[in-house]
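Apart from one protein chain that is not included, each protein chain of the complex appears where it belongs.
When the chains are written out, they are named A and B in that same order, and each has its own residue count from 1.
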Amino acid sequence: MTVDPALRSDRELLAEIAEGDRGALHELFTRHQPWLAARVRQRCSDPAIVAEVVNDTFLVVWDKPQKYAGQGEVAAWLWGIAIRTLLHRLRPRKSVLERLAGLRHEHEPSAEEAVLLAVEHSDVGRALGRLSPELIAVVQATVIDGLSTREAAALLGIPSGTVKSRMSRARTELREALL
Amino acid sequence: MIEAVELTKAFGRTRAVDGVSLSAGPGVIGLLGPNGAGKTTLLRMAATVLAPDAGRLRVLGLDPARPDERLEIRRRLGYLPQSPGLYPGFTPYDMVDYVAILKEHSDRRARQQEVRRVLAAVELEDVMHRKIRSLSGGKRQRVALATAMLGNPDLLVLDEPANGLDPDQRLRLRSLLSQAPTVLMSTHNISEVTALCHQVVVVFDGRVRFAGTPADLAGLAAGRVWEDDRQDPEAIRSWLTAAGSYRHLGDPPTGASVVDPTLDDGYLLLAREEHTG
Partner (left out) sequence: MSTHREPWHAADGDLAAYLAGDGPPVLSASLESHLTSCAACRGRLASLADDAGRDEAWARLADAIDRPSRRSWLLRPAVATPATLRAALAAVLLVGLVPLLTAALVGDAGLVALLVAAPLAPVAAVALAYRDVSDPSGEISLATPAAGLRLVALRALLVAAVAVPVALLGLLAVDLAVEDVPVRLAFAWCLPGLALAAVTLLAGTTRIDPLHVALGAAGGWALLVLTAVTTRQTLRPEAFADVVAAPATQTLALAVGLAAVVLTVARRDAVVYRRTA
C-alpha cells in the first residue's frame, strides 16, 4: 500500500511480522509457500499433511519471528521449521515406514534419467547419482535438509545406527567416485 | 430515518442544541456547520448516548427515551464518536472484536468473520494485528469506522468520518457509506457534502438554518453571485478565485456577469446572514 512490497527483503518482512504486520506475513507467504509446499511434498505424499505442515510452519513464523537468528537465508530457516514440523507430524504414525518406503521407491531414477543426470550435472552430481537410493535418501536428509542423525532416522524410519553407517558408506563411495 | 421536534440540550448555560426540528433520511445526510455549532451534541442524541432536555426525537422510527426502543435502536446503530477512544495497546482486531462483543456478536466463529469483514472493508487487513499506537491517524480513524460498521447497521451516525483520511480514502468512504440505508454524518468541509451527501442540514449556534438537497443549498445563492476583475464594495462578500478574478456575493449591480452558484456560495451566504443577524 505505502511501500512497494517487492522492495522489502525477507529479513525486513520478518521484522515487520514481529510487529504484527499481517501484510508482511502475506508477502512472505506468497514468496515462500510454493517452494516450501513442493519440497514437503517430495517427502510426504499425503496432501492433507503437506498442507498442514506448511500451515504450521507459517504459524510458527507468525508467532515467533524473533526466532530467526538474523543471519543466513530466511528460506533455509523456513525449511528448518518445515522439516521439523513434518518430522513431528510423522513421528507418532505407525505407517511412516511404509509411506517412506513407497516414497523412496518412487524416487528411484530410471536408466534414462540416470543418463540425463550424467550429462546434466557436475561431477559431484554424477557421483551422487551413482549412489543407491537408500544412500541418497540419507545424504538428502542429513546434508540437504540439515537434519541430525536422530532426526534423519525418524524421517526415514530407520535406526540411527543405520543412518550413520549409510552416511559413512555414501562418503566412501563419493570419495572413490570423485578421486 | 431521523425525526426531531424542538429538540433542546443545554450544558450549563450553553444551549448546544436549541429547538432543532428536522426530518431526514434515508440516504446520506450531512450536518454542516462551524465548530461548536451543536453538530456533535445532535449526533450524540441521535446515537442514544445523550438524553435531550426537551423535545421529541425519533430514530429509525423509535423513541430513544423508552428503554426497550432505545435497546432496539442500539442494535441497529453504528456510531463513530468525534474522538473515538481507541486503546493504544490494542490491535485493531482486538478493538473491533471488543466492540463486537458489546454489540452482542456472541458466536465466536461468526464474530471472527464479521470482524475480518469490517476490517477488510476499511482496508486494514495488513495492519489488523499491529498495535494501534503504531498506526497513523487515518488508520485509527478507519479502525473506529470499522467498529461502526459491525453488523451492517440500518443507521450510521458518524461524527466527522473523513477526519484524518487522505483523499484516496475519502473516495472509498463514499462506497462504505452507500452500504447503510441511512447515514447521519457531520462535517465542516463543504467538499465532503458535495462528494458524499444526498441531503444537507446546515446548523449555526444550535439551530437549523437550512435543510434540503445540496443543489437547493447552492440554489440559495442563485442570481447572487457574480465575477469581476476587481473588488466590488457593493458585495456582502468578495474573494479572489484561483483564476485571478474576484467572486462576489450579494445583490449584483446591473450589467454584472452573474455566474452559477456553488455549494460554497450557498453556505457562505447563509453564514453571512447568520453573522449579520
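The rule is simple: contacts are C-beta pairs under 8 Å (C-beta built on N, C-alpha and C of every residue); 3 or more make two chains touch, one makes a residue touch a chain.
This is a predicted model, so every value here is computed, not measured.
Visitor: In the complete assembly, which of B:Lys39, B:Arg58 or B:Arg74 touches the absent chain?
Guide: Spelled out, the listed residue whose C-beta touches the missing chain is B:Arg74.
Visitor: Considering the complete complex, identify which of B:Arg15, B:Arg116, B:Arg209 or B:Arg237 is in touch with the unshown chain.
Guide: Looking across B:Arg15, B:Arg116, B:Arg209 or B:Arg237, the contact with the absent chain belongs to B:Arg116.
Visitor: Consider the whole complex, including the chain that is not shown, and state which of B:Ile101, B:Leu171, B:Ala215 or B:Leu240 touches that chain.
Guide: Considering the complete complex, B:Ile101 is the one touching the chain left out.
Visitor: Suppose we count only contacts with the excluded chain; which residues of chain A make the list?
Guide: Given the touch definition above, chain A has residues 10, 20, 22, 25-26, 29-35, 37-39, 41-42, 51, 54-55, 58-59, 62, 73, 75-76, 79, 106-110, 113-114, 116-117, 120-122, 125, 128-129, 133, 136, 139-140, 144 touching the missing chain.
Visitor: What residue numbers in chain B mark contact with the hidden partner chain?
Guide: 11, 44, 47-51, 67, 70-71, 74-75, 77, 79-81, 83-87, 89-91, 93-95, 97-99, 101-104, 112, 115-116, 128-129, 144, 147-148, 157
Heads up, the rule we're going with is that only the chains that are shown with their structure count from here on.
Visitor: Could you put a whole-Å number on the gap between the CA centroids of chain A and chain B?
Guide: Roughly 57 Å separates the two chain centres.
Visitor: So in the complex, which bits of chain B are touching chain A?
Guide: Checking each residue of chain B against chain A gives 91, 123, 125-131, 134.
Visitor: Quick one: in the complex, what on chain A touches chain B?
Guide: It comes out as residues 1, 19-24, 26.
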